[in-house]
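Beneath this line is the structure, given in structure tokens, with notes to follow.
Note that one protein chain is taken out, while the other chains of the complex remain in position.
Presenting subunit A:
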């Protein structure tokens, strides 16, 4: 499933770019033509990556970023691009394959295709916003929206204030219009975003997986018995096999339901402490809020100290203890299977014999104690506010050269001010690089999965306006490239990351740093001073929440584009509106659909 998403976002990093910092106009036109003809590319951008530090070849690498429709393998896409009669791909990359060859032969093209395949990488992780639609679908739905608005202007005097009649008239007009025959079927969406996978289906998948697992255990347990039923009493070997299978499956079965029960109890406790208890107890809610604030934005006051120390002294040991109990409970059947005598004679006497009522009472008292501790800390925080301000007066965190933007990057932003914005960000992996690469890949797979299955309304967390955002580990695991196409401006985009997707962004970038680097070519940005990603707390907190440091880090990591292609130039909101109108016009006639049509035509 993740492969489908990752294949939508491709980067080709071609080393040894000998050209300049601008692409000639005919090449721009040629690239536009080929990308339009291929008709599956949403966005394409070209930039220059500075040479690696210590690389004997000081020439920059050319990076071509492609964001394409779902379901295309990179080979199929690159084949179409390379063999397009316009020859733009040869004009771009040809000098790196066979210098001074203007008209490539079939062999040259095959060489280029092979080279591009060796240079390409699919995204290590990414998020697709509203672009689970095809390029053609977006264009056609836009046309439907435009035509409907025109028709609505004509019909308005006739239908005036009658919403139902007005919507019906527009719906009839759309049905009767042969140009919109394609729209009669429901708008095609990717499985997780369409109507196929609602919340019920999303819950049903893990439930089905658990049921299947237990069914599998049952089948394996039953197999020797079925064998005996068919073929009669087994011999010594058969009995030994039956015994082993029975013991193993029973052990696995018990471990599985123990694990499930432990997971359910932990999930219940998490829910209890984060949902009903904060709703019921103001002091607990405020304490949780202050903990959250301190984790994200430490105030360096007494409250901050209490949270930090409390986190390490109470929180972490408590979580570890709960995890240890859950693991012990889950693995207990295995221990009983391997060393039953030891468990009975040595371990069991040491365990307290408690009734269910006693366990329940202890749990209630423990929860009450946790609430009381929270309330106490909250009271202390409130009571000592003045005192803590005196003793823990915030320190000024110096961020040199903050709020600086390279002119080439600003020029790119200005160029796209009326369209979808684009960015390249290039950072280095923190050492040891294999470890950073592994951590980043795990984090990115989680982000990709969450984006695919849960954030299906075009928002990543609370961050709106992202069309494609993707990360690539390149140059043999040394550098980290982030490419994004988004609505808005870059500063606002970073604000969206800070406020809307802080955990995912911190996870993706926390294993990177900026090393000094020369500009790829004159006029492009370099990095003068090395620096690390902003400090994090407990892996996922803080990080991007350090506004100045994070924005400065992100700004300094940016590279300008030499070329940018946008097949549709529609915002995420506009795309969603057009799809909504299509489904409303051709869907059931009800108040919701009628209202959606009315709102769509008046914008």
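Note that in this section a contact is a pair of C-beta atoms (placed from the backbone, for glycine too) under 8 Å apart; a residue touches a chain by one contact, two chains touch by 3 or more; residues count from 1.
In this text, contacts and distances are computed from a predicted model.
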Since a chain is absent, check the UniProt entry for it and pick the matching name: "ABC transporter permease", "Peroxidase", "Aspartate carbamoyltransferase" or "RNA polymerase sigma factor".
"Peroxidase"
Determine which one of A:1, A:101, A:282 or A:414 touches the chain that has been left out.
A:414
Sole contact to the chain not displayed, among A:86, A:315, A:477 or A:500
A:500
Consider the whole complex, including the chain that is not shown, and state which of A:30, A:94 or A:464 touches that chain.
A:464
Consider the whole complex, including the chain that is not shown, and state which of A:114, A:162 or A:345 touches that chain.
A:162
For review purposes, identify every residue of subunit A that touches the missing chain, sorted by number.
149, 152-153, 156, 159-163, 166, 293, 297, 299, 393-405, 407, 410-411, 413-415, 417-418, 459, 462, 464, 488-489, 491-492, 495, 498-500, 545-548, 571, 573-574, 577, 598-603
